[in-house]
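Please read through the structure below; I'll follow up with questions.
With one protein chain held back, the other chains of the complex are shown just where they sit.
Showing chain A:
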Amino acid sequence: MTEPLLKVRGLKIGATIYPPGEKSRDIEIVHGVDFDLEAGKVLGLIGESGAGKSTIGLAALSYGRGGVELTGGEVWLNGRDILKSRMADKRSLRGGEVTYVSQSAAASFNPAKRIMEQVTEAAISHGKFTKKEAEERAVGLFEKLGLPDPENIGSRYPHQVSGGQLQRCMTALALCPQPDLVVFDEPTTALDVTTQIDVLKAIKTAIRDTGVAALYITHDLAVVAQVSDHIMVLQQGAMVEYGSVDQIINAPKEEYTQALVSVRSIKHVEKEPGQTPLLKVEGITARYSGTNFDVLKDIDVELHAGQTLAVVGESGSGKSTLARVITGLLPPSEGTLTFDGRTLTPDLATRPLDDLRELQMIYQMADTAMNPRQTVGTIIGRPLEFYFGLKGKEKQKRIQQLLDEIELGEGFQDRYPAELSGGQKQRVCIARALAAKPKLIICDEVTSALDPLVADGILKLLLRLQKVEDVAYLFITHDLATVKAIADSIAVMFQGKIVRYGPKSQVLAPPFDDYTDLLLSSVPEMRIGWLEETIATRKMEAAGN
């Protein structure tokens, strides 16, 4: 057998952390990982955040992000150990033999330079191609990646193309120097689901046609199953399982892999709507001040007590604006809101205290929704004081009750948000909303920033709390798997309008309108060949990809 392109042996990666108020100490992020990658093959690295995927990916460029250090082991590329290389040699390797595609192309392109200059820079500075050759290559790659107007798109600035297009440009940037290996670090995670599918196809085609090897890093097993030959599952800096795509998704051996494969399989039976709706949204049209564009156009929806209405759509469809209108943050230009039989005033400032109390909100970024200098007890205690005037022992007791409800138990009252994990933070935000004893909670993408397994836990918690507290959810999300798991009724939004609305069983049953079909079919499925099948059979193409 010939020597593999990339051979990693016992790779250890560490970092120095500086906890506030304590002495700095060294921690190990990756604890000895081994793998091989043959030329022209694709290896998927999968795991939750903190599993060390990106760190391992960057090690293939002999690079440690931030204060990260490659502390031990060997990384052999093209027959030499690049961890022991000298700086000049590392530089000729980066951008020459190995290139990198990051998650956010928008941040990774220099805003002050034209796309072409950035795409060809590495190829030219490593002397692989002349400027003219590199530009010809770039145009060829733009074409292969399905970018519009490949001859001229390079003369644009990054802000002049869409997010999906820029992500393809980043792929062109990585392929332009004709590398042996490309590290793709969550290249489609930041994109809308309907855009992701096209970019994924473009990347897959480009990998196949150029014969380059790739490390494909993602947290989404369904995505990695479409592009990889082999998959390595990582957890907390160690390998859990390694195998072919077929083996990993159809016959996972390890318990952790099995959990990843079966994630998003919550069964939720849809409830019958009651007599009168809890929330009635009628003819709402809204725009932001200073603009002449309606973000919401004539929206009608209803939500019944103790049930969940999922509002689903892509970024820019107006779903978060709907939440702002309902909470009174953005008074609508037309339409009325009826809540529990009474009319809600359009502006938050004029609403009575009880209206404010009964309508709570949970946000996507639990991090920024909490004051980092307040303890969990203070954060949850605030609505108890504000709405119910609770003090002292009584308040303490209620806080502990709420903490028990969100399955956090004792000892969490005195912790600060920084001492909690992402899932725990979101649980505290849920407890804060529940503390007001609301009838309706608006959940704005509450699981989007969480790892799949953690998100599953949050969804299960929300469903259980709905039974106990009889609270209704208006659940805003772009993720259809979440919708299937939690909704009783669904409203599909597209460009400020509701294109499909009704009970879950109806909305998710054919015949579909073109947009709903596109949205539903774009959700990656965990089987080989899904990507090609879907591209071939869908009715409508995504706009602005």
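Following the convention adopted for this analysis, a residue touches a chain if its C-beta (ideal position, glycine included) is under 8 Å from a C-beta of that chain, and two chains touch if they have at least 3 such contacts; residues count from 1.
Assume contacts and distances are computed from a predicted model.
J.: From the names "Amino acid/amide ABC transporter membrane protein 2 (HAAT family)", "Nitrous oxide metabolic protein", "DsbE family thiol:disulfide interchange protein" or "Peptide/nickel transport system permease protein", which one matches the UniProt record for the unseen chain?
T.: Looking only at the record, the undisplayed chain corresponds to "Peptide/nickel transport system permease protein".
J.: Out of A:17, A:107, A:418 or A:509, which is the one that touches the chain we can't see?
T.: Of all options in A:17, A:107, A:418 or A:509, contact with the hidden chain holds for A:107.
J.: In the full complex, which of A:92, A:448 or A:495 touches the chain missing from this view?
T.: Result: among the candidates, A:92 touches the missing chain.
J.: Touching residues of chain A against the unshown chain: what are they?
T.: 61, 63, 65, 90-96, 99-100, 102, 104, 107-113, 118, 121-122, 125-126, 156-157, 159-160, 173
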